[in-house]
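Removed: one protein chain of the complex. Kept in place: all other protein chains.
Note that the chains are named A, B and C in the order they appear, and that numbering of residues resets to 1 at the start of each chain.
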């Protein structure tokens, strides 16, 4: 088994998910490349050392530039906050490293294009972390669309609903600050929906959107890491500079109509990442809170037994299922990352670009930014003008 | 359109459902016999007069014997408390009237047999009120079983769960008194499950059961009508003489295994009347709280899209649906009675016995009583010994 | 009991639902006014006579002008095709009749305003048929919003999905012709969503929409009635002049964000009329295919048992429930019309305008038309400019 020596920058929510994926890949997909968890990098030396120990990285490092220059590293995994993606990626490409970068690829479309170009120029492999593509149930949706079993696609509607900042006293974490996060629900949640739309339905032609920041000021956070933060409701307040919710309508290149909604203000929805596709021959529905399931409707069913069927994507007929447990035994969130790393591994072995890669990241960024422009200018924006 | 002149005894919960059915039949099934709502009968003269007015009966009456003797009545509808069924039915049969009788047919198997024999001797039509057979979704289940699309039946499991007497202060209404009601959850709820089992799977060979009365004493009811009652928690208490819950296992004649549970102590279940059938080629699931739906699984579906499908039985392909509203527009509890009366009407026109009739009532009673014997004697009881 | 003498124009889908409502009102709500089903009116004499007989109308009539002039009629019920609403309503108002008019009120906003003004000038009662307001579960949503139990409203999203014209060979019925229907999915389905939004959240400030006609030509219909039609796929084709699907985004006066989607091209959705509301203290979800249920989430629940609860709106604590069946026994589509007629009856008795009335019809039409303008002009349109 060939090895893939990894240097990873970031070790919070995504860093943990990636570490687990690297660790698990060889056990469940023994024919894949074996990821070598070489170096974990973060700014706080003590914290990163402890994280490396717990998650199984051989070494730790506090200077990403040093990491990027190491000769004994094949791939740089970037899951630091969004505002750091570009600089690291450019340096990694220049150093000839393969790159795995979390989404959103960059803070701006321009930056993301620069990253793509750098990676292409350097001839390295590049991948972007749209992990939801790797749910077996989503793969089934893709298979049904691509095989024509849903017919011509008329509608794609998707919503990613959360409620973690519903409380106005929740502190001003970095994900609520534009200069670090780029945007709020739009880039964090909407980006996933856009990528799923691209993956499942195809290119988007034009968009128009609407955004809102419901809670405009929040207590400054004392400390913040990943999604959590310690706050003090009497702390001085700062401005929330990202969107709490962004909705948009879209027209796809193939004529389908799209509806998208991302919000962090949907009480009761911890992380409802859902989509539905309606075609001339059938429909599918997905909800990540029940990620092992895909609801499927097919018009060709006998008239008296037509209805949405709940397919549990754990049978051998479904992607990845045989690597896991017997039918009916479910997998969870973290498995999407393991499958993602499998794609990375297979692409490297086959000498092709992984899917999704920086081009998909750019395409997503183009739609994100087109929506932002449509919000600012209160008009339809075509993707081609971006 | 020929008419069917009806005299009905009882005017509470079931009386209201029957009245509505008679009223609605000609509008939605205009080819059926036209029920003439002639006489409504009850013991309280003032109350029955008011009920007749509100529900649309031409006359009222306080003496059922007088009603039964009237020459201008074709059918006697009995929905008085269970302990009155037998005497009325015998008199009605003797008078040559057709009979519709609510379930349970009688307090004992012997009584129910006497009723069947009386009706057969008199040559009148007889029907028993197992209304759940007439849900379109249940009819679909029947069709799937009978056509062989579910294959050989292995399992039937059914439960009828309610919670209306969960509160120990709920008063001692007639449904909790053996001399009037015959039994508790068993005869009230279990009887429906047994009839559905007979209808969908076939005859039962042997049973063994278990019963419990969780709350053994309750405040005496000041007044009681139908399901409701006014109580006073400081009222003197009386003995609950029926079962709060009865469960039993059964073996069907065709080798299938059955599991039945009826209870009034299932918190949160207002009226969950559910069954599931598993066969060699498929399964169906039904829950009356979502009575328009049947979940259907078929093994012949393509491997990658196997799953229970939620069939909404409102399409033209489903029984009764065309009489009602467009696909996707649901019907409710009361419609089962309208369909029941349609069967009554069609049977009379075709000169055959309605389904289900007193024979089905007797068969149900035999199982009910076999279960009671199995509880008392703590042993398996075969239906043939009853 | 005072009577209300009704003359009804139209006797297909809606006519049947209204007739059933008038028939059922006195039995289930005996304190209401008693509707007198006096005259049924339609163009085809033989057909309307037969419909009157089946549905229980005393007389039939083929000329609505004659009907409107009759002195023995108190209320005109208009459920003829949409293009006839205005002329009839104006005549009825002029004749001093109360008016119940199906939605959409008119083909244009201007027409609907004219109708409102005529009714107000004449001093008659006027009501518009947004029947979904009268589902007990929707009433519960209204109660939760109005009482503040959901807090400040952030999001309203709604979709009305059908699939009855998915087949490109389905014929060109009147509902697909702009001159008769006014619009397609937008006015037929979207109108209901807009009214629910008004009812539950309040006024809409601005909108932007997107429309599509996926199948642009269809076989001409041989004959057409209500929703059904007989077609011949070899028949000459005609132009579909209404929208198959219309989506729009909206901003409410109170700052909430709205997302609306109406389509007839959602395979598997016979009639999915759904909405969700997210507030600062909770959320609710509704789906008309399970119309007895409302999913409710409340942030104040104990931390370890937070979740959407499935409330079955059949308990005495819910509107209308006591008139029907015991808890857990559901009602159906037709019951919304009975409750609607109850409101009409109560309003007439109390000498107030029913809710919803022509003003609500106008408000709905304003949004419908604003959306159409926004589609045509590809820009945000404020309701105030309409």
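Keep in mind that, in the parts below, a contact is a pair of C-beta atoms (placed from the backbone, for glycine too) under 8 Å apart; a residue touches a chain by one contact, two chains touch by 3 or more.
Predicted model, so just to flag it, every value in this text is computed and none were measured.
Across B:94, B:142 or B:155, the residue that sits in touch with the chain not pictured is B:155.
One of C:2, C:34 or C:143 touches the chain omitted from the figure, and that residue is C:143. Per the touch definition above, the residue from B:84, B:220 or B:257 contacting the chain not shown is B:257. In the full complex, chain C makes contact with the omitted chain through residues 140, 143-144, 296-298, 301, 303-312, 315, 317-318. Across the interface with the omitted chain, chain B contributes residues 150, 154-155, 157, 159, 161, 163, 166, 208-210, 212, 214, 245, 247-249, 251, 255, 257, 259, 261, 263, 265-269, 276, 278-283, 297, 299, 306-308, 378-380.
Not every partner is drawn; the one left out touches chain A at residues 13, 17, 19-20, 23-24, 26-27, 30, 54-56, 162, 164, 227, 269-272, 288-292, 312, 314-315, 324-335.
Methods note: only the chains that are shown with their structure count from here on.
Taking each chain's centre as the mean of its CA atoms, B is the chain most distant from chain A. Comparing chain C-alpha centroids with the centroid of the full set of protein C-alpha atoms picks out C as the closest.
Here the spacing of chain A and chain B, counted between their Cα centres, is 54 Å.
Counting partners per residue, chain B has 312, 315 as the residues that reach two or more other chains.
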